[in-house]
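Note that one protein chain is taken out, while the other chains of the complex remain in position.
Right after this comes subunit A.
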């Protein structure tokens, strides 16, 4: 899905993939052969064969900064039934977290994924907590079957942008003159 243009006021929920700042993306405890872009990048994430896998144990810590401030509405996490993630904690605007301090402060939201979610049903988040998100940290605490390795096929974030900085819309107005 691409961002919608024209009016700045009526913003519908879009895929926030375009607003991810790739230079700052980090993922801890992932298997280098199965890394984060497999789960997030357009095209890669639709491919069943490409997934994100954890390494030393079943936890994963993903840090996604955005190029602009966004509001986060819902997320989709897809994965296999057995090794797909179960408890997912989201932290907004916390930089450079490590496994040692994930439990130091409460998450902005926690999602316990059901098998439906793993097939693609979005998890709606507490919108009020994600009004002003510069960066998002996703902590995958465990997986469905309790296995040593967690696999994630796809992670998609949905939300809206905050400011009226839709450049495409701006250009169109100018063209009308």
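As a convention for this text, contacts are C-beta pairs under 8 Å (C-beta built on N, C-alpha and C of every residue); 3 or more make two chains touch, one makes a residue touch a chain; residues count from 1.
To be clear about the criterion, contacts and distances are computed from a predicted model.
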| item | value |
| --- | --- |
| Protein name, per the UniProt record, of whichever chain is missing from view ("GPI transamidase component PIG-T-like", "Serine palmitoyltransferase 1", "Nuclear cap-binding protein subunit 2" or "26S proteasome non-ATPase regulatory subunit 4 homolog") | "26S proteasome non-ATPase regulatory subunit 4 homolog" |
| Contact footprint on subunit A, counting only the chain that is left out | 28-29, 32, 55-57, 59, 95-96, 98-100 |
